[in-house]
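See structure below.
Here we show just some of the chains, and they stay where they sit in the whole.
We just call them A and B in the order they show up, numbering each chain from 1.
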Amino acid sequence: MEPHARKLLTIVTEAALEGKILRDLEQLGTRGHTITDARGKGRRGVRDAGWEASANIRVEVVCDAGTAQAVSAYLREHYYRDYAMTVWVIDVEVLRPEKF
Amino acid sequence: MLDPVILFFVLGIAAGLLRSELRLPAAVYELVTIVLLLAIGLKGGVELAKQPLGELLPQMVGVVAMGFLLALAAFPVLRLLGRLARVDAASIAAHYGSVSVGTYAVAVAYLGSRGVPFEEHMPLLLVLLEVPAILVGIVLARGVSRSTRWGSVMHEVFLGKGIVLLLGGLLIGWAAGPEGVVPLEPLFMDLFKGVLALFLLEMGLITAGQVGGLRRHGVFLGAFAIGMPLFSAVVGTGTAMLLGLSLGGTVVLATLAASASYIAVPAAMRISVPEANPTLSLAAALGITFPFNVLIGIPIYHAMATWVHG
């Protein structure tokens, strides 16, 4: 089986956004995601996950390049200004292209 | 002398400021919060079982009105004196119009160790006070625009952890009645002060972490974070007198009025008024008002209540 090229989009943002972001991802056509709890530092200061308001999540989505682009654009437009959020995109290989 | 539970708060602040590596795991903080919320709810519910809800209606209405009023009073001060952006002023006003369960628990412990009785249905008023200020804050920030999705705002507000556990506890306590909750008492009543001590230890650590935010936002916010609770306590004391509360009940209502939310309101504002800067409101509510109330405010409100009652 040949590996197929896809994109891995990683979003690190405030835990309070979890519900909203998952609804957005669904609507933008992604088929799955993985979430881990995280803490960190960025423009908006230290978020050390000591309690609800300072906790981050780290969402990973494997999808095709078009969807990755669409999601990036959507997030930039809706969240970058008001929320702690960092996004990066990586090239990945998967075995089951139909899954993503 | 300071209540020992308060000393745990001081320990937490000290450890935080000294950059100790002490940290409570998030899961422990959540467990402790859940037990406190349920315990407060249960206790209030048991009391509700003893008296017709109808009789409490005046108090319920009065307290909701007070919540609206406090948020509305805070806004122009923040906007005009503080020259804060509209969204920030609205958000901070919502924090101060609403209440802090942690501060309530400390007031309960304070009155308990001094043997001052108070109306045991106070948790009902606590729940009622959480909500109105949130609505005021959103309307102040947004106007009554049709684009506000009130459905999801209401969902956010009423189904947040805090209200579900408080209200759930109230209903269970009310349904189970005084004898029903006896087997639950070892966890929810006997351990209450110990659990509150752990909670305040963690609150101290969190409070210490807000100091950075404070330094950046200057003198006005600091003054507001002490002046507003004092003003609110006066309003709370007046409301309590109007509603005919006992001495203890007056202290509790003044404390509730003086307290600023740091759980329900921040979460609601983050989703509904995202443009508001959360470090401003948290630095004020957690970094100054919470320690102020816990360390100094409650005794002041006690003195105030004694004066007006006496």
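The definition used in the following text is that contacts are C-beta pairs under 8 Å (C-beta built on N, C-alpha and C of every residue); 3 or more make two chains touch, one makes a residue touch a chain.
Quick caveat: nothing in here was measured; it's all calculated off a predicted structure.
K.L.:
Only one copy of each chain type is drawn here, so tell me how many of each the full complex in this file actually has.
P.N.:
A x3, B x3
Following the convention adopted for this analysis, only the chains that are shown with their structure count from here on.
K.L.:
Would you mind pulling out the distance in Å between where the CA atoms of chain A average out and where those of chain B do?
P.N.:
Comparing mean C-alpha positions, chain B is 34 Å from chain A.
K.L.:
Over in the complex, which chain B residues touch chain A? Could you list them?
P.N.:
Residue positions touching the partner: 23, 26, 29, 202, 205-206, 209, 212-213, 262-263, 266-267, 270-271, 274-275, 278-279, 282.
K.L.:
Can you list the chain A residues touching chain B in their complex?
P.N.:
Listed in rising order, the residues of chain A that touch chain B are 14, 16, 20, 45, 48-55, 81-83.
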